[in-house]
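Left out: one protein chain. Kept in place: all the others.
Here is chain A:
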Amino acid sequence: MESKGSSCKGSLLLLLVSNMLLCKNVASVPVCLNGAVSCEKYIKDLFDHAVMQSHYYHVLSTEMFKEFDRRYTQGRELFTNTFNGCHTSSLPTPEDKEQAQQTHSEDLLNLIHSILLSWNDPLYHLVSEVRGLQEAPDAILSRAIEIEDQNRRLIEGMEKITSQVHPGAKENHIYSVWSGLPSLQMADEEARLSAFYNLLRCLRRDSHKIDNFLKLLKCRIAYNNNC
């Protein structure tokens, strides 16, 4: 009797441990039941499309930043040194690949969603304030307008993905408030340009984050870690 009891306990313990280990592995979470083909295909399409969008989003923001740098702040190292960080820094973000791979998909999706939401307001004001720039080039303005659209599209895409991948998930409404509008409207030209520079730099970085995380999630969820 004792041996039975102890073997029972032992197997229980074993089960517990193995469960814990399995739980730790966030990489293999089947989303589609019984490998339903249409479901898998749909999720693949969703992710492929979202990744395309986010890739283009980052390309646009990079081009916009480089164009601005070329025209207004070239060689003025003052700007690079007075970088104060971005308004989205408060959102908890993985800092490297290991941390990203250990974050649950749901959290990553919510993070992406939050970053996108946080950029809604700044992008709106960016478009209107860019027009006020001295000799604002069309390249910057047109890209600003496009980026605003892309932001909206990506938000929609994220909501679709979330509803598909985590159907019962609570809706995410967290985002960082941006209070940099006054700095974009300052009378002092130098200060104003500095504010623009920071904003575009933050946009470029955040768009890279979004793109990176989405690609991670795509390979993890839609391609089973085998891109």
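The rule is simple: a residue touches a chain if its C-beta (ideal position, glycine included) is under 8 Å from a C-beta of that chain, and two chains touch if they have at least 3 such contacts; residues count from 1.
By our rule, contacts and distances are computed from a predicted model.
**Student:** Any idea which of "Cytoplasmic tRNA 2-thiolation protein 1", "Serine palmitoyltransferase 1", "Prolactin receptor" or "Proteasome subunit beta" UniProt assigns to the chain that's been left out?
**Tutor:** "Prolactin receptor"
**Student:** Which of A:H58, A:H113 or A:R143 touches the chain that is not shown?
**Tutor:** If we include the chain that is not displayed, A:H58 is the one touching it.
**Student:** May I ask which residue of A:H125, A:K160 or A:R205 touches the chain that does not appear here?
**Tutor:** Candidates A:H125, A:K160 or A:R205; residue touching the omitted chain: A:R205.
**Student:** Of the residues A:C32, A:I145 or A:C219, which one touches the chain left out of the display?
**Tutor:** A:C219
**Student:** Mind listing the chain A residues that contact the chain we can't see here?
**Tutor:** Residues of chain A in touch with the missing chain: 55, 58-59, 62, 80, 83-85, 89, 93, 95-98, 101, 205, 208-209, 211-212, 215-220, 223, 225-227.
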